[in-house]
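With one protein chain withheld, the remaining protein chains of the complex are depicted in position.
Letters A, B, C and D mark the chains as written, and numbering starts fresh at 1 in each.
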Amino acid sequence: MNNISLSEITVIISAVLIFFSIVFGIIRLAVGPNTVDRVVAIDLLTIVTIALIALLAHQAERYIYLDVALVYGLLSFLGVLAVARFLERGI
Amino acid sequence: MTTIPVLTLLTIVLCAGILIGGLLAVLLDSMVSAVISAGLASLFASVVYVVLAAPDVAMTEASIGSGLTTMIFLYAIRKTQNNISTDKAEDEE
Amino acid sequence: MNILADFPISLIVLCSGFGLILLGLWGMLTQRHLIRIIIGFSLMDTGIHMVMVSIGYVTGGTAPIINDAVPMSEAVNMVVDPVPSALVLTAIVIGLGVTAVMLSFAVRIHRAHKTLMIDKLTESKW
Amino acid sequence: MSALIVNEVIGNLLLIIGSLFLFSAGLGVLRMPDTYNRIQTGTKATTLGTILVLIGLAFLHPAWTLKLIILIFFVMLTNPVSSHALARAAHTIGIFETETTVIDQLKTANDNIDSNESCTSTETTE
Partner (left out) sequence: MIKRMFIFIMLALMAFIFFNLASNYTESDSLSKLGQYYVEKGPQEIGAPNLVTAVVVTYRGLDTLGEVTVLFISAAGVGLLLRRSRRKQDEQTKKSDITHKAASEIVETATELLLPMIILFGIYVFMNGHLSPGGGFQGGAIIASGTMFLLLALPESHLSRLMIAVTESLSGFSYVVVGVLGVIWAGGFLDNRFMELGTYGDLFSAGAIPLIYTFVGLKVGFELSAVLDRFRQEESGSA
């Protein structure tokens, strides 16, 4: 097992750090005292997801997986914006 | 060969997130929070589809689950609220 | 690490998809509010999609899109099954349409009865 | 040859730094005392972390650069909008400060507007 390359170690470290971030976000979503806290958790998770999908594309060596990350990058703010506008009675 | 446990670990974390999101969507009192938790399940399902090598499905789930479903639910909740003062109290908890 | 490698990825996704179906069904059966029932339905929808996608997975497969990374001659040994993906792709859009129709029914019921708790909607009870 | 190695080292380093930022953002969302601090950590640090991860990937795969730049552009453009709207909504529905808050500038700004135009404000800012 000595022939693990630098790139694989990096992917493992980054993935574990991102896992912890996801776990913290889920905990905040579960315990969040009010709705806005939960929305903040969702906001965090969507943005972390973009990085995670990019990392998956790197790990699978497929260029095309980035298109999914592009969709999230462009559309993920709409869910948060919808809830925010709902809370301030905008829709 | 070390890449396989990472993918498995990732799948386990994401699936646990999906199940927690589903559980919260059933259990939470505030309706808006339930909709948000269902959105979490949809978000992680999309990443799981990427892991399972189905980017088309992941893209569909991303484009529909991220905004449109939440929006339609919120419109329906807004339209079915009887009393404005009570729902504001519910939002703030 | 060997214990983890014994579980294939698709089995994990399959099990959590079943779990999500059960959760959605539980929500649909126990909740008393119509919109919450529809949320349960939407969860069940996601669970069914996860099960269908996981069935199409092939060990170590990559996406069924042929480009530089996947040459055409090697494709049969490398890609996952495209048929479940194609079915799920349409099913997700259908799910949104069905959810929209159910929610508009809920709005209509609320317009007539001023409530959405199914205990009070006794007219069509049998 | 050496340029390739340098690229790889820089890319890997940026990946790790970016994931560290994402980790700290998650920690901040978990640990911060009140809602506005959570909004602050949950949106700013994640934006920086994601951008660093994407730049690192651009170093590792030079052929992907165009799409990654578009992705960074999208993230930089869309993320502040949602966090701004969220913070404003939190202020509007009356989640106010904790004990340690010193100044609430949006509230004073709204008060000034109200007193200047002397019209009935729709929102009650206490």
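Here is the rule we go by: contacts are C-beta pairs under 8 Å (C-beta built on N, C-alpha and C of every residue); 3 or more make two chains touch, one makes a residue touch a chain.
Being a predicted model, the structure only gives us computed values, none of them experimental.
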| item | value |
| --- | --- |
| Omitted chain - touching chains that are shown | A, B, C, D |
| Where the unshown chain meets chain B, residue by residue | 54-56, 58-60, 63-64, 66-68, 71-72, 75-76, 79 |
| Interface residues of chain C (partner: the chain not displayed) | 8-11, 14-15, 18, 21-22, 25-26, 29-30, 56-59, 63-67, 72, 75-77, 79, 81-83, 85-87, 89-90, 92-94, 96-98, 100-101, 103-105, 107-108 |
| Contact footprint on chain D, counting only the chain that is left out | 74, 77-78, 80-81, 84-85, 88, 92, 122-123 |
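What we mean here is this: only the chains that are shown with their structure count from here on.
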| item | value |
| --- | --- |
| Longest centre-to-centre distance from chain B, chain (CA-based) | D |
| Interchain centroid distance [CA atoms averaged], chain A/chain D, Å | 13 |
| Whole-Å gap between the CA centroids of chain A and chain C | 20 |
| Chain C residues counted as touching two or more neighbouring chains | 62-63, 65 |
| Contacts with two or more other chains, residues of chain D listed in rising order | 93, 95 |
| Contact footprint of chain B on chain C as seen in their complex | 1, 4-5, 7, 9-10, 12-13, 15-16, 19-20, 23-24, 26-27, 30-31, 33, 35-36, 38-40, 42-43, 46-47, 49-50, 53-54, 56-57, 61-65, 79-80, 84-86, 88-89, 92-93, 96, 99-100, 103-104, 106-107, 110, 114-116 |
| Sites on chain C touched by chain A in the complex | 62-63, 65, 67, 69 |
| Chain A residues within the chain D interface of the complex | 6-7, 10-11, 13-15, 17-18, 20-25, 27-28, 34, 36-37, 39-41, 43-44, 47-48, 50-51, 54-55, 57-58, 63, 66, 69-70, 73-74, 76-78, 80-81, 83-85, 87-88 |
